[in-house]
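Written below as structure tokens is the structure these notes are about.
A single protein chain has been omitted; all remaining protein chains appear in their positions.
As written, the chains take the letters A, B and C, and residue 1 is the first residue of each chain.
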Amino acid sequence: MITHESTLRVRYAETDQMGVVYHGNFLAYFEAARGEMSRDFGMGYGELEAEGIFMPVTEVQIKYLRPVRYDELITLRCMIDELPTRRLVVRTDVYGPDGRKCVEGVVTLAFVDRKTGKTVDAPVHFIQLLEANWKQEK
Amino acid sequence: MITHESTLRVRYAETDQMGVVYHGNFLAYFEAARGEMSRDFGMGYGELEAEGIFMPVTEVQIKYLRPVRYDELITLRCMIDELPTRRLVVRTDVYGPDGRKCVEGVVTLAFVDRKTGKTVDAPVHFIQLLEANWKQEK
Amino acid sequence: MITHESTLRVRYAETDQMGVVYHGNFLAYFEAARGEMSRDFGMGYGELEAEGIFMPVTEVQIKYLRPVRYDELITLRCMIDELPTRRLVVRTDVYGPDGRKCVEGVVTLAFVDRKTGKTVDAPVHFIQLLEANWKQEK
Partner (left out) sequence: MITHESTLRVRYAETDQMGVVYHGNFLAYFEAARGEMSRDFGMGYGELEAEGIFMPVTEVQIKYLRPVRYDELITLRCMIDELPTRRLVVRTDVYGPDGRKCVEGVVTLAFVDRKTGKTVDAPVHFIQLLEANWKQEK
């Protein structure tokens, strides 16, 4: 499996009048975390798009356990359990500054050919990248 | 069950560089649609907050079937299948201008006392409002 | 001059923890209002992009006079004082439900050729459209 951690600081713009991060903004957080993971693995998502592969999100599941607040430095933990064929599933958990889990997300992405708009298999070098960073689960 | 339809026009700000509505923005669309539904039923969500009840989102599931694009007038169809006790589940489907379903969402909300931060039962008049708008499923 | 009015309903997602619309969101409101104006004048901005003309914003000035709140139905009044050559200046004022002015915006847009990335003159039919909707100032 793959695990990857990154952090981000909550912006004022991301709160709502409930005084917490607006629930819709976590999708941008998850995506930022996937972006950090790709970059750390040596291939930014931008490069994939430049090669003609889009990765649209096809499915999302989120559980909100605890609120996240303005200015908190949160930790985003991405996990990939299975090498992708036509779909990549990335779980992302969000942890507050006190280490408690606040949000659980599961995002499914497809690989789509930019020209044809058709779903395609994950590019070979993308899979190799994941394999190179794969860890045996204990 | 309850069904309610409203429409909205996609803004440029809501697109991303894939040329379609950013997947995270549908949560704001669902919320706008729930807001229209409450208002049509005679009680804005703002009034609920004014009474000391917050309705935070506790769970979300989304399926993205087709992209939605800039300037499209989309239809949002909200559906409630069950009267709430401690949780309200609202399904919201998004239809494109051609009538084809683009996105399916299921959003679960809790009723929370603003002062104590504790989950409470749905207010009686909130349930009565839903009952007044309830239709027998054919 | 040209004046055009449209309305929009403030979404929860657009508030921040100050309990009012986040100041950055007015740029999306101004843009939505410009979009309504173009559509009412017979040419959506999307058509302009389809013809190969982008209209990036090059300058913005905003004054915030009064807060705007969740669920308010606000009125956006767009005004164009001068026919564009290479730049179009659109003022947009935001009025609250009580008719009081809340925000004043001035947005300058350029006409850019999508292929070359160079600034170009406003398309002739775009100017004709504005002329067709022009009113003598009293």
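The definition used in the following text is that a contact is a pair of C-beta atoms (placed from the backbone, for glycine too) under 8 Å apart; a residue touches a chain by one contact, two chains touch by 3 or more.
Since this is a predicted model, take the numbers as computed values, not measurements.
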Of C:7, C:61 or C:85, the residue in touch with the unshown chain: C:61
Interface with the undisplayed chain - residues on chain A: 9, 11-14, 27-28, 31-32, 35-36, 39, 44-46, 70-71
In chain B, positions touching the absent partner: 12-13, 15-20, 22, 24, 70
Missing-chain contacts mapped onto chain C: 18, 20, 22-28, 31, 49, 54, 56-64, 67
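As a working rule, only the chains that are shown with their structure count from here on.
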Distance from chain B to chain A - Cα centre to Cα centre, in angstrom: 25
Whole-Å gap between the CA centroids of chain A and chain C: 34
For chain A, residues that touch 2 or more chains besides their own: 17-18, 20, 22, 24
